[in-house]
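With one protein chain removed, the remaining protein chains of the complex are shown where they sit.
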Amino acid sequence: MKIPSLILKQMYTLGSLENAEDGVRFSLKNRLSNATLTKINEVRIDDRPVPLDRLFMEVNGEEIAASQVSPNSALAFPLARVVRVHAQTGQLDKGQHEIFLSVNTEPFGALSFKVKDTIAERVKRTSVPHDKDNDYTPEIVRARQSFVEEYTGVKLQHINKFSFDPSVTRGNIENFTGVAQVPIGFAGPLKINGEHAQGEFLIPLATAEGTLVASYNRGMKVLNLSGGVTCTVVGDSMQRAPVFVFDNARDGRDFVQWVDENLARIREEAEGTSSVAKLTYIDRYLSNKLVFLRFNYTTGDAAGQNMVGRATFAACSWILESFPKIRHFYLESNFATDKKSSQINVMRTRGKRVTAECVIPRDVLIQNMRVDPETLHYHAGISNVGAFMSGANNNGCHSPNGITAMFIATGQDVANVAESSAGIVYTEVTQERDLYLSITIPSLIVATHGGGTALATQRECLELLGCVGKGKVNKLAEIVAGVVLAGEISLAAAISSLDWVSSHEQYGRNR
Amino acid sequence: MKIPSLILKQMYTLGSLENAEDGVRFSLKNRLSNATLTKINEVRIDDRPVPLDRLFMEVNGEEIAASQVSPNSALAFPLARVVRVHAQTGQLDKGQHEIFLSVNTEPFGALSFKVKDTIAERVKRTSVPHDKDNDYTPEIVRARQSFVEEYTGVKLQHINKFSFDPSVTRGNIENFTGVAQVPIGFAGPLKINGEHAQGEFLIPLATAEGTLVASYNRGMKVLNLSGGVTCTVVGDSMQRAPVFVFDNARDGRDFVQWVDENLARIREEAEGTSSVAKLTYIDRYLSNKLVFLRFNYTTGDAAGQNMVGRATFAACSWILESFPKIRHFYLESNFATDKKSSQINVMRTRGKRVTAECVIPRDVLIQNMRVDPETLHYHAGISNVGAFMSGANNNGCHSPNGITAMFIATGQDVANVAESSAGIVYTEVTQERDLYLSITIPSLIVATHGGGTALATQRECLELLGCVGKGKVNKLAEIVAGVVLAGEISLAAAISSLDWVSSHEQYGRNR
Amino acid sequence: MKIPSLILKQMYTLGSLENAEDGVRFSLKNRLSNATLTKINEVRIDDRPVPLDRLFMEVNGEEIAASQVSPNSALAFPLARVVRVHAQTGQLDKGQHEIFLSVNTEPFGALSFKVKDTIAERVKRTSVPHDKDNDYTPEIVRARQSFVEEYTGVKLQHINKFSFDPSVTRGNIENFTGVAQVPIGFAGPLKINGEHAQGEFLIPLATAEGTLVASYNRGMKVLNLSGGVTCTVVGDSMQRAPVFVFDNARDGRDFVQWVDENLARIREEAEGTSSVAKLTYIDRYLSNKLVFLRFNYTTGDAAGQNMVGRATFAACSWILESFPKIRHFYLESNFATDKKSSQINVMRTRGKRVTAECVIPRDVLIQNMRVDPETLHYHAGISNVGAFMSGANNNGCHSPNGITAMFIATGQDVANVAESSAGIVYTEVTQERDLYLSITIPSLIVATHGGGTALATQRECLELLGCVGKGKVNKLAEIVAGVVLAGEISLAAAISSLDWVSSHEQYGRNR
Partner (left out) sequence: MKIPSLILKQMYTLGSLENAEDGVRFSLKNRLSNATLTKINEVRIDDRPVPLDRLFMEVNGEEIAASQVSPNSALAFPLARVVRVHAQTGQLDKGQHEIFLSVNTEPFGALSFKVKDTIAERVKRTSVPHDKDNDYTPEIVRARQSFVEEYTGVKLQHINKFSFDPSVTRGNIENFTGVAQVPIGFAGPLKINGEHAQGEFLIPLATAEGTLVASYNRGMKVLNLSGGVTCTVVGDSMQRAPVFVFDNARDGRDFVQWVDENLARIREEAEGTSSVAKLTYIDRYLSNKLVFLRFNYTTGDAAGQNMVGRATFAACSWILESFPKIRHFYLESNFATDKKSSQINVMRTRGKRVTAECVIPRDVLIQNMRVDPETLHYHAGISNVGAFMSGANNNGCHSPNGITAMFIATGQDVANVAESSAGIVYTEVTQERDLYLSITIPSLIVATHGGGTALATQRECLELLGCVGKGKVNKLAEIVAGVVLAGEISLAAAISSLDWVSSHEQYGRNR
């Protein structure tokens, strides 16, 4: 198997050169796919060969003399690992040096790498205390708290108060030092007629925005009086979107056809990285000599951004090995579009595409919200013009308010409010002169597993909603959508009837 | 002064009809502007006059017999207040009734109102415990905690743990019951060369996303090695965008001209509502027979959404009184565009428009991030195509990650991540072959006063950043922008050099 | 087979009621699918039955007594035809009347229709002369010219001069009266390295914009000196996008699944309407209770908008018959998006997606355009920011100029400039320091058959380009793209080097 040099260069990195006590060390990182080293042919530093008996290789804590590496005594070199090379040939001067390495591998045959790297002066910089062995002990957390107090001159009284063992945060944060305490108020109960969420739910909203809980609560009352809110997950898709650069558009077009023909194998490579991620389809967007492939997956109860990143990377590794005309490759180039609002996500879903809808009887609306269906529908028509002209990603009122409050409460990746802020509101006055009101959230990214969902208060809120355990993510999506619709009817009615400002006045603001 | 009936109808609401012990009560809300009631002419219920001696008016807790209201004994009726009318004429049956009220006012002369309202059956519904007198006492908070536990069957262990007095949350949340504890890790220090933020800052990041703190920290190191990040606030604007509906486009166009001619008075009305808000200019967008006016303000250290809502409402009240041809009016219609991503905010700023920029020396980039300026710049060019085709609101990597983590830590309105997620990244390879990297965040909504900034952990984090006290909001904006640029260089380099997936692998994910 | 009444109402229209000499006439239009009438059961006017022997049915010029219609003597009633009903029961008064019609059909069984229609007063209105039998004779054309002269008082001297027989315009225009003479200038020859267009082409450009031909000519010289322009059609898709309304989102989601399961049959129905149109795939976009299906076709040498309209209508007729839960249906609702610029067309192609690209040697660029690759690439980077912030559908210079001039010359539907104006320009400075420049036109709608391509001068221009005959449409697409790139390099260089204004000055403007 022959690897194009472009891929070699991208997939292996030689570097991290540093002086050791008796020579130098440097690393070779493997990002291509599993391999074994079957022979070390040659190492040169600044064009001077390093005798093989002065050379040692370390993978995963085991060190072996370079001369002992052989087909029968091959060195495992799996994906995402580092071989640390140790040359006992004296230290190097500060500045730039050239390293050359030639090895035999299975299954890629002879590979050689060359790079310029630098012996840098070690500068002592202030940095947050860190414990290499276990960075989540009470001791290192206290050390960091002390460091923060000393560095800033501020005595910590609040962020250092939390109710859980710091080790819970492993995998969720680095340099854990304390917590932000975000107030939680409860709204509801809200009656939800979902496929997954059925019944009445008490809603924890974590926010510091006065009137938010009251406003959502008011909307929930209206929805309940209308028989509850109907919620449906109509789409489910998480993406990673690598880009491939070719010599010209024609090669790019041929590549897309090749991808179609090899979809089964690509799926196999992608799905081999996870027992959960399923590759549903690959969208392709051609521009100039660039081909953007948007890989779409389902990801179980996880939001799945990392899962699909790994899966797509594995698939692309196989693609890069197999299609020779690729000139550049990047795992992401703004077609996913993670943590961004985009038209593509509005159209083609990111996370869950979920719709909440309700027919609000005329009398319920008038008596509770002081507005009739016609007035609210009329305002919605005007709002559509506003959203269309201003280029907004949402023609409704304020869905991100409820989404954000639930995201913080339940341990979602709150930065996904960027995507989740999109919304499409649609209203009708029915023949019975009631109000049909609905919102579709086309890119709601929620999880009941992974991310911050196992943290202390976060998991507790998921428990309150009955969303802990396997197969609960669509339930959570439905609940969020139902809450959002409560907020829409509340604010839409307030704007239409002008109640809105006065409700802010009544509850006051923290000034 | 004559008020068109449309405005009357919109600005005053007759309603909240209910049976009292000895008759009925209903309300008249005033949303127009300050007035006094100088005479009660007539009240009719279902077309039957109510004798004036059976009629009582209550404003602000004071009750007065209707017959006693006179020019010399006028009843104050300020903006946003309610007159409660009490008619001692026996109770009404369930169902719909018509109320008519005629009064004399200053300065509007004789006004009369008619509405159909309903005596509703009171249904007992489950609701979260609430204390009308003081909803922030430890007792009512505990009552709510118990209610939540009973309702859901979940024993609270974490969200009921917090380090502050519940009364601190007044104005920030209703039905306060506990807190979400979001982990905080510290990154930095980061050297910022701002006009307001100068020096090194330790950055609190509240997040549950593994690798986020580490990634930003890595970027900060690079920026520090490059001499720090230069941050500048280049725009400042908070909006409210009412819409006015006319009979036709021609009236709308004439209205805009009239607004121009009366700008001084409009400004006076708007600014009269606050000592802080300053009306900078009014943008106008005409479509069909609709006129959207986008009022732009500066709002001191506050984010200012409510402040500008009040100011704009006051201005519009005067406009509605003064320009006769308006047929409908709504205080908002998706031109602000609050809690939404929009092209108009990218173009014309919402909150702070702030730029962070840095020239990263070639060697610093290569040695720390394993990528050269040309490669990163090349990838940025491809990313631009991706963002352009996908219709994203951000051509960079992940600015909302840093923004969200700082928003949660410092008590910002996190739902504004919707707007704040927009970003414009621009790169150059300089003549010295270094990397110029910058990001403009066109709609960063931050505050150091109001909202959640006075809450316990939130204020502590602001203190750590030296952002407590008057005139600190631009300092905070600069710090956020600097942090964001750290995240951009970190992820951009990782994508360009492919380090990105492996860094996720190394730190692991909480699965 | 049972037809829901909704569909009946939409698919058949009863109307066009008018008094005849001896009674009344009215029509029944069939828009559902082919049927036969096997019995006329009953006709009532204003609830008075019309005796069947006074009733006559006319389809396609043949009249038959209602009483004679029977299964053995069925009346053909194909799609898109009108049955004219003639009731010899005396005239009706002016004003509204109710018509009721009940028939037996194959295959739909008994159908009945009721409508209110009006006998209108015939008002004599000025209208353009029209000849029902043959509206394309020299006589009626002259009559129209005289009418225009009389109506306006302007003596025609130019628009009445044309070089072809008016009958050529049948199917292309109604009320044909003359021509617009749009100046044609030639640019080139341009060397094109396409898959379909190979060699040098002389380019007819129909325009009134001074400097346009000169500017494109200059660009062609540069492309020729660079070895010619490489053009590739990378996508081909014409759409029609009906919308289906359901009771709720859940029904809509189930419908999409049903469509997937019935794709083969849907394709059969669609493709049965044309020997050319091939249904490639159906995109689905769900929002609220609405389902937008975007049918994608290839359409041979035709642009195909009408072809895919018919095909989609046929498919939808079957869908409407077969899926019971559809509440409303419209054949179009802004998801196609015909004659509009849209993000969806930029992403997902409309017409041809075609890329033109060229590596322009450094010396060629500098010597001919006075600008070096770096400067032009630098400006392109800035232009990207401009296009991104302004929300433009094109980050290049002026592709619509060349497209429009070729569209007019070659008989394209020029209104498609709306879609065809989109463009994605991408540049690189190569390792050899030459300039890679390319443009992708994602929604270029061209035809070599149908529309205006058979008109006199239009066909002549297609002949000059070697684009007459079967299978030439991709050749034309490649030529247009090549021409567009010539214009891009010309104007981009001019802006970068500031030649641009002066070139306008030199050639002057017609003022």
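We call the chains A, B and C, going by the order they appear; numbering starts again at 1 in every chain.
One rule holds in what follows: a residue touches a chain if its C-beta (ideal position, glycine included) is under 8 Å from a C-beta of that chain, and two chains touch if they have at least 3 such contacts.
These numbers come from a predicted model, not from an experiment.
Q: With respect to the chain omitted from the figure, which of A:T169, A:S390 or A:S490 is a touching residue?
A: Looking across A:T169, A:S390 or A:S490, the contact with the absent chain belongs to A:S390.
Q: Which of C:V24, C:A187 or C:V256 touches the chain that is not shown?
A: C:A187
Q: Per the definition of touch given earlier, which of C:D46, C:D260 or C:D363 contacts the omitted chain?
A: Hidden-chain contact among the options goes to C:D363.
Q: Please pick, from B:D53, B:D131, B:D165 or B:E195, the residue that touches the omitted chain in the full complex.
A: Of the candidates B:D53, B:D131, B:D165 or B:E195, B:E195 is in touch with the missing chain.
Q: Thinking of the whole complex, not just what is shown, which of C:I403, C:V429 or C:L444 touches the missing chain?
A: The one listed residue touching the chain not shown is C:I403.
Q: Since one chain isn't shown, list which residues of chain B touch it in the complete complex.
A: These residues touch the chain not displayed: 195, 230, 232, 234-235, 248-250, 252-253, 285-290, 343-344, 347, 353, 355, 357, 391, 424-426, 436, 438-440, 442.
Q: Spell out, residue by residue, where the missing chain touches chain A.
A: Against the left-out chain, chain A lists 343, 346-347, 378, 381, 384-385, 387-391, 395, 424, 426-428.
By definition in this document, only the chains that are shown with their structure count from here on.
Q: Could you find the chain whose CA centre sits the greatest distance from that of chain C?
A: B
Q: Would you mind working out whether chain B and chain C touch using mostly the same residue numbers, over half shared, or mostly different ones?
A: The interface of chain B with chain C is built from mostly shared positions.
Q: Just the number, please: Cα centre separation of chain A and chain C in whole Å.
A: Those two chain centres are 42 Å apart.
Q: Starting from the mean Cα coordinates of chain A and chain B, work out the distance between those two points in Å.
A: Result: the chain centres lie 26 Å from each other.
Q: As a quick test, compute the distance in whole Å between the mean CA positions of chain B and chain C.
A: The answer is 45 Å.
Q: Check each residue of chain B and list the ones that touch at least two other chains.
A: Where chain B meets two or more other chains at a single residue, that happens at 343, 378, 384-385, 387, 389-391, 395.
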